[in-house]
Structure formats: structure tokens, C-alpha cells
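Only one protein chain is missing from this complex, and each of the others stays in its spot.
Right after this comes chain A.
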Amino acid sequence: MSSKAVLLKEDGNRHFHSGDYVSAEALYSKAIIADPTNPSLYTNRAMARLKMNLWESAIADCNECLKLSPDNMKAHYYLAQAHLELHDYYDAVEYALRAYDLCVKTADKSLSAATALVLRCKKERWEHQDKQRRRETRDLEDEVLAMMERERDAALRGEEEEDVNALGDAGGARTEIEQEWERKMERMRTVFDKARAAEEKRRKVPDWAIDDISFGFMHDPVITKTGKSYERSSIMEHLRRSNTDPLTREPLYISELRPNLDLKQACDEFLQENGWAVDW
């Protein structure tokens, strides 16, 4: 990197850390002009732009960075954040997962942060889907009720026509039809209400999905020799401090951890249907 770009970047970092994101962004821009080939200048500017809520231009910076350095963890991380803000939930999840995988591969210290980001993206994606589902259900309910009202009105009109032709207890028949349809529509509403209530009631997180160290919902469980699984970022934090199995205190090393693929799948599937579980 040119020495001029280095100095501008360092100056930018100083401003960033003091909370002056506008100046930091301007300094990173100057640094990029001085050296347009350094990937970290783009991710630094993306970081400043995220702070300034400039989501689109943060995305542009990340994409520039990825052209220079396709496996850049930070670029994927910031892309996930920006897409989340823009409500592009599906892209956000994809980029967060990529950032997470890169953290694992390179033993990056941001593993805990990446884990939290993946879960947050998945939760927000689920909330979005859930809102959509609720809206669709309500629309369906309205539609069905409107259809029933039309049916009732048609039945009432048919009764009126019969009244003209035949004398009899016309008023009684009308009331009977009205009451019958009122009952049907009431039952219909009850069925919809019950379905909604049942969904709320199911909200309990199974213990097998909870990491005993962070108490968080697991995204990437790994298993130890004793057969107990933990969230990868949590057990890594512990093993960095002490090479012991948390349950038995026997020696345990990072190299001995294995992914628990079946549990991971079970957690993924549970989260697909129950995004709220991230914040149980």
C-alpha cells in the first residue's frame, strides 16, 4: 500500500473510533484514490457508510472489495448487515452464512459476532415471512367471509322470489336463513382465531437446541468426546481459556471438536419454522 494511503487510512480510523464517521468516510475515500487496489480500504469505508446509514454505497464498497479479495470475511459481514437494513432478508442470510464459514475456516476472532449475525438475519427473515403469512391468512379469512355473505344474500333473494309466488311463512324462512349463515360465519371466524392462537402457544424452545454456555439457540453445534454438543463459538471461547471439557474437566482441545451435523440440521429446521426462538 502506498505510504500516503496508509496515513490517510490511519487518520480515517482515528476519526472512526472517535465517532466522526463523516470525516472517516472522506479520509477513506482519499485513501482509495491514492491506492485503489487495497481491499481493506473498501471495507473500512463500508463500515463508516454503515454507520451513516448509507446502505447502498456500503454494498458497493463491499462488492469492490470482493473483486479484489473474494474471500474477504468483513465484506461478507457488512453485506449481510446492509442487506438486512434494506429488508433483503434472503441475501442477508446468505452473506452472513458466508461470513460465518470464512470465520471458521480462518479461525477468525469474530466467530461469536458472526454467529450472532447469522441468527439475527434468520430471525428477521422469519419475522418477515411470518408477517406475510399472517397477512395472507387474514386476507383469506376476509375473502371466505365475503363469499359466505354472497351465498347468504343469494339464498335470501331466492327466498324472496319464492315468496312472490307462494303465500306462507316467508318472514320465518328469511330469519332461518340469516341465522344459519350467521352461525356458519361465526364458526369460520372461530376456526381462524384458534389457528392463530395455537401458533402462539407452541412457542417453547427445545433444550436440545440451546447451547449450555451462551444459553443461545445453536447455529453450528460441535460435539465433544463426552458426547455433549455446544455452539462452536462458545466452546472455542472456553477452550481458548482452558483446555478442559466443560462437563468432565478432562483435557479437551479445539482439534478434537467435530461438527454435529444432525443436530445442526434439526436446529436449522426448527428455526425455519420458529424464527422467534433466536430471542427465546
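Quick notes on this structure:
Quick note on the criterion: contacts are C-beta pairs under 8 Å (C-beta built on N, C-alpha and C of every residue); 3 or more make two chains touch, one makes a residue touch a chain; residues count from 1.
Throughout what follows, contacts and distances are computed from a predicted model.
One chain of the complex is hidden; its UniProt record names it "Ubiquitin-conjugating enzyme E2 W", one of "NADH dehydrogenase [ubiquinone] 1 alpha subcomplex subunit 13", "Ubiquitin-conjugating enzyme E2 W", "Cytoplasmic tRNA 2-thiolation protein 2" or "Trm112p-domain-containing protein".
Screening A:His17, A:Arg202 or A:Arg241 against the full complex identifies A:Arg241 as the residue touching the chain left out. When the whole complex is considered, the residue among A:Glu141, A:Asp212 or A:Glu256 that touches the unshown chain is A:Asp212.
Along chain A, the points of touch with the absent chain fall at residues 109-110, 112-113, 116, 212-216, 233-234, 237-238, 240-242, 244, 246-247, 249, 280.
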